[in-house]
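Missing here: one protein chain of the complex. Every other protein chain is in place.
Right after this comes chain A.
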Amino acid sequence: MNKRFKFDFWTIVTLTILGIFLLFLVYPLTTLFIDAFKEPLTSKFTLANFQKFFSKKYYYQALINSIVSATSVTLLSIIIGLPIAYLMTAYKIKGKRLLEVLIIISMLSPPFIGAYSWVLLCGRSGVITKFFKHNFNLNIPTIYGYVGILLVLTLKLYPFIYLYVSGALKKIDSSLIEAAESLGSKPSRKLAFVIIPLILPTLLAGALLVFMNAIADFGTPVLIGEGYNVMPTLIYSEFISEVGGQANFAAAMATVMVFLTSIMFLIQRYIINKKSYVMSSLRPIQIGELKGISNYLAHIFIYLVVILSIIPQLTVIYTSFLNTRGAMFLHEFSLKSYRTVFSRLGKSITNTYVYGFIAIIIIILIGMLTAYISTRRRSTLTTVIDTVTMFPYIIPGSVLGITLLLAFNKGYIILSGTATIMIMAFVIRRLPYTLRSSAAILYQISPSIEEASISLGCSPVKTFFKVTSKMMLPGVLSGAILSWITVINELSASVILYTSNTRTMSVTIYTEVVRASYGTAAALSTILTVTTIISLLIFFKLTGSKNISI
């Protein structure tokens, strides 16, 4: 366009959005990285924080644990998710639709609920543990530590592999497979030489997503990990125990963590850019039917996994209606937990909805406007914004919590303990879903539609609100629903940022579990899970789609 600088509406939007990101993301992160290289008292440049981390086993063991557990979770998720995706796409499975919905629900409900219900079932005084103890005098293997983390995270994260891979499988045209068969390929060979290579890039992308989620998760290891320290829990405990407010060591650990996730993120980008095949399926793979024993095995396998992954939700819903005495559930139904929740913890419910609502409005606004400027008003500034909006992918929630707190508990802008800081954490963490879906739909809208409106006498800004935004809406909503669900379930950043006035349901569930108030935790978890499910159902209804894009 013109070389002259035009100070129009979109310039203001660009600068505003850039300002928000600079203030709430770039500035805090820079502060964090600088802090990591500072001596706590003198503020001199030092590498001592990193030396401390890498010299004491207690610290660096957490890094090793993080990598080991995230890698195991990723491998297990592939082992489970890949066959399910293949079986569900290629063969007739009874109750497929329901299974799909259950898989999505188990993916979208908060992982700490999973951890907490497995503790209820198989923990030291868990139902199953006691059952085996009393009837058979058997000690079942402990659920705490590495095994528990593995169990909970795998059941929560294999859906990513499932969704990614079945998406890719649906795009394979059956003519490719027929071509392989016509060239003399046996069924087993066609799987190994045609299908696997075609879905490999997608599988790797999904695997890295699982890895990133697993390594950044805070709720699961904190509830079920016990002595098994991982980076997010270590950062959290080091940060919380720094009474004087000198968080340089925690900052150093956060830096190590961000360094690791950045590398993974770059690898993921590289794979997606270099190795993805463009396929469009005119004729998807024919759905076949398994016969005899293999049919039974397939059904047993799929149902077992899906039931296992949905058990936590069922457990919390069931136990939320039980009467309690202290940490104990009694064998009688009661609404006592709900009464307690509403009388004592009602604030956390309103907080969740109010903050969530404000956050989702901001997310939709920023998401649509950012998508618009970076696809239609390209400039150096939008390139900067594009890069900055990638940050949330690589910054674990707990790290984001610490950065925001460090940046805004002193200086000119003090936000610590406010609702604003919670909402901003939500916005930054969950914006990418909405941003990406908004950009995706914009690419499908021809610019000439906007030009048509302008040529008819509508100013460009008015055109955006009158035409473009309306056409964007379906795409925006499909991302916004994901943002919304993940906002109300957010724990790892809010657990650092909350105060008694600003706590949300997920934070309260966490604190209630920690003080062994299982009944109220179950009631809150039920409210949260039901909200999630209703949101999902509304989404399915609104978009008419049967799937959800991650």
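The rule is short, and it goes like this: a residue touches a chain if its C-beta (ideal position, glycine included) is under 8 Å from a C-beta of that chain, and two chains touch if they have at least 3 such contacts; residues count from 1.
Simple rule for what comes next: contacts and distances are computed from a predicted model.
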(message) I notice the complex is incomplete. Of the names "Cytochrome b561 bacterial/Ni-hydrogenase domain-containing protein", "Nitrate reductase subunit beta", "Acyl carrier protein" or "Ferric iron ABC transporter, ATP-binding protein", which is the UniProt protein name for the chain that's not shown?
(response) "Ferric iron ABC transporter, ATP-binding protein"
(request) Pick out which of A:Ser453, A:Thr502 or A:Ser517 touches the chain that's been left out of the picture. (result) A:Ser453
(message) Contact with the hidden chain only, please: which chain A residues?
(response) 1-2, 446, 448-449, 451-460, 463, 467, 470-471
